[in-house]
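Only a part of the assembly is drawn; its chains keep their places, and the rest are absent.
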Amino acid sequence: MNIAEGLTALWNTTGLMNIILPADPNLKGFEQILHMHGQWMMILICLFLLWLGIKKQFEPLLLVPIAFGGLLSNIPMPPGEAIAGPTGFLGIIFEAGIHKGLFPLIIFMGVGAMTDFGPLIANPKTALLGGAAQFGIFGALLMAYCMFGFTMPEAASIGIIGGADGPTSIYVTTKLAENLLGPIAVAAYSYMALVPVIQPPIMKLLTTEAERKIQMTQLRDVSKREKIVFPLMILILCVILLPSACPLLGALCFGNLCKECGVVERLSDTMQNALINIVTIFLGLSVGSKLSASQFLTVQTLFILLLGIIAFSLATAGGVIMAKIMNMFSKTKINPLIGSAGVSAVPMAARVSNKVGLEANPQNFLLMHAMGPNVSGVIGSAVAAGVLLALCH
Amino acid sequence: MNELLTQGLAIMFIGMGTVFAFLCIMIVAMHAMSGVVAKLNKLFPEVVPQAAGVKKVVSSADDEVAVAIAAAIFKRGK
């Protein structure tokens, strides 16, 4: 090898040479453009996602790694050496952590170890609000399946965006429609960050000023024993009724039991910190590695983004309307604003309820009341995920 | 299209039905649990075991360290 040859070899590996791929004679029109220009377009999109994460603080803990993973996976590399390929850095992590389903479950453990089910135990009926909010999942599924031509497993994965629960979305999509993982993850986390924007207009539209002013009575104290028994009870119910939801709910309950039982604080601390952080880094990067042009720059992605916002809106509406229905039959009224917290997106949705409530009545602190539907929304989404995994597999 | 709609609606009804069924049973179970625990709390007041619990939180591994530290202090105190 002399200098000229070496320079040529090096030049041929540069991104300048490969960022625009040569035309493929078998492709036409838009597909051809995508094939040729997809990589640098994806790099721009990932930079936009980074901006959303850093500047707009859209769930930055996930969106920054996802977007960076997307950047890395769209680097033009010689075939067989792509960072997201089977022997590449991100490809290996994806295979070990996402494809086999470990990472979302570990994150769910951490979520369990951070969640306080006390407000739900103190006011069990608010669980119904978390159930009604799952209407977002099935409404979006129905539309995706009947109107947008997705297959049933794809439609189920898209619908689950309405669960407003990142790890659940990633877990279900990996099992049912891995090809849509990139756009679904991006949609799920983006819309979770947009909860304070999406929800308030819907909440105000569906409630009267008087309803928004309803004050709720102080929650009762919840004893330690109840908090310890609760995760076990959920798991047993899940075992009896819906085993397919058990990996997700089992991980959640394990984390929560470790938190509440008070004798394994070392483990609970680790789940809430070192472990969840490490897994978040790798989950984000490797989910991002699925942001390839051929899978992301499609009309399907637009549909997914559209269906995702529909799912969030339906979920919000479902929770609020359920609260109003419950008020028809119950003497102790609940403020329908806490219904919107049933979408999960813990604890942002509960904060939105609180904020809108304070606007109507400055003495009306709904935060703790909204935590009940909020955490039951997590359980509800996991149950819905179990149903979809059982039926659409 | 019609068949799609039938299937989609079927999934929707089954799904929402299961979610509500699960949560309703959960609500019933929570009420039952609260009742049982309330009785338990009366029979065996929580305070004493709790305090012990908090104390004993230090795990065996921490104990080991604690012993080592105790030893170190013991030495130094001499």
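First chain written, first letter: the chains are A and B, and each begins at residue 1.
The rule is short, and it goes like this: contacts are C-beta pairs under 8 Å (C-beta built on N, C-alpha and C of every residue); 3 or more make two chains touch, one makes a residue touch a chain.
Because the structure is predicted, anything quoted here is derived from the model rather than measured.
Counting every chain in the structure file, the complete assembly comes out as A x3, B x3.
Just so we're on the same page, only the chains that are shown with their structure count from here on.
On chain B, the positions that touch chain A within their shared complex are 1, 4-5, 7-9, 11-12, 14-16, 18-27, 29-31, 33-34, 37-38, 40-41, 46, 50, 53-54, 56-57, 59, 61-62. Considering their complex, residues 120-121, 124-125, 127-128, 130-131, 134-135, 137-139, 141-142, 145-146, 152, 155-156, 223-226, 229-230, 233-234, 237-238, 241-242, 262-266, 376, 379-380, 383-384, 386-388, 391-392 of chain A touch chain B.
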